[in-house]
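Quick notes on the structure that follows.
The block that comes next holds chain A.
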Amino acid sequence: AAARDQIQVSGSSTVLPYATIVAEAFGENTDFPTPVVESGGSSAGLKKFCEGVGENTIDIANASRPIKDSEKEACKAAGVTEIMEVRIGYDGIVFASDINGNDFAFTAADWFNALAAEVVQDGKIVANPYTKWSEIRADLPDQEILAFVPGTKHGTREVFEEKVIAAGCEETGAAEVFTAEKGEDDGEAACMSLRTDGKSVDIDGDYTETLARIQSAPNGIGVFGLSFYENNTDKLKVATIGGITPSTETIAKGEYPVSRPLFFYVKKQHIGTIPGLKEYVEFFVSDELAGPEGPLAAYGLVSDPELAATQTAVADEATIAQ
Partner candidate 1 sequence: MNDMSILERSVDQSDIKITARDVQVHYGDKHAIKDVSVELLDKTVTAFIGPSGCGKSTFLRCLNRMNDTIDICRVSGRIALDGEDIYDKRVDPVQLRAKVGMVFQKPNPFPKSIYDNVAYGPRIHGLARNRAELDEIVEKSLRGAALWNEVKDRLADPGTGLSGGQQQRLCIARAVATQPEVLLMDEPCSALDPIATGQVEELIDQLRSEFSVVIVTHSMQQAARVSQKTAFFHLGNLVEYDDTDEIFTNPRDPRTESYISGRIG
Partner candidate 2 sequence: MTDATLPGPAVPPGKSSLLTLDARTRKRNAAEARFRAYGLGAIAIAVVMLLILLFTIVTGGIGAFRQTYLEIPVTLDAAQLDKKGNRDPEDIKKVLTLTYGKLLDQSLQAVIAEKGIVVADLSGKDIKDLISKEAAAQLRARVLADPGLIGQTVPARVLVNGRVDGYYKGRVSMESAARDANTSPQQLQLADALRAQGMLDTVWNWSFLTSPDASDQRPEAAGVGIAILGSLYMMLVVLFLSVPIGVGASIYLEEFAPKNRWTDIIEVNISNLAAVPSIVFGILGLAAFINFAGLPQSAPIVGGLVLTLMTLPTIIIATRAALKAVPPSIRDAALGVGASRMQSVFHHVLPLALPGILTGTIIGLAQALGETAPLLLIGMVAFVKNFPAAPPEGLFDPASALPVQVFNWTQRADPAFIERASGAIIVLLVFLLCMNLVAIFLRRKFERRW
């Protein structure tokens, strides 16, 4: 086979849109061919990444979470010993409902009470009794509880559970009761287990599916990525959390609590072999693209306040410890 001349990127579908925007611009503005960007999930991407070194393995894995130790080990075992970690920014996670519906101002506690399998009422653990938002807190609208949350395959789910449900569990004080009654581990698990009576609907598809579900069930509230919401402001109405409206600015400032970092991992061993690899990485994190004024931010990426550090690390080809 002739030597591969285009960069191969794979991984998270959350990072995919940003990667394609960069790849497209990279192809247009340089003499290198446009990188091929696959989607398939962080897991599959990292797995391919750790398959080994050489032309028929990929160069970059996109991930919506940091690489795990077990994955680093697998990488190492396959000879992928030098990995550069690049954090490109943050993905904001927002709650949105049909544009014609009620306005919502949530707290994490509301979400816990609405979706947890068990809640604490009068100091006792009971199966979640709430059917309407107004039952949870009087100033919430009188509307059926129906939430479309990311399925367990999505990284977003983890963030949702940790930063919303678990936080709500703490906030309501349910966490204490759970740990007291069930012990440390089970108590924590009880905090994060969602009700299964159809009020909380898992979505294994993508945000377009969540949107379609909201359109066919207008009293539903969905969990979306910020960028998805920003592209569909004509159909969706976003809810505040703790009084903060999500936006790239509020998230970057740390005011809006629910977000997660996005990464990509570069196989340093391929730099020099695959033409344009280093250039692509540098191009990606350059201020013109990943900065707050760049197209990525315009699309909805919360740009990283520490972008400069990342740029230096990339220039130095700094690898992560394995």
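In this section, a residue touches a chain if its C-beta (ideal position, glycine included) is under 8 Å from a C-beta of that chain, and two chains touch if they have at least 3 such contacts; residues count from 1.
Here is how the candidates were picked: all candidates are chains of the complex that A comes from, given by their letters.
Quick caveat, the model's predicted, so the values are computed rather than measured.
Trainee: Which numbered chain among 1 or 2 touches chain A in this complex, counting any copy?
Mentor: So the chain touching chain A in this assembly is 2.
Trainee: Considering only the defined contacts, which chain A positions touch candidate 2 in the complex?
Mentor: The contact residues of chain A facing candidate 2 are 1, 4, 6, 8, 10, 13, 16-17, 19-21, 23-25, 27-29, 31, 33-34, 36-40, 44, 48, 51, 55-56, 58, 99, 206-208, 225, 227-228, 230-235, 288, 295, 298-300.
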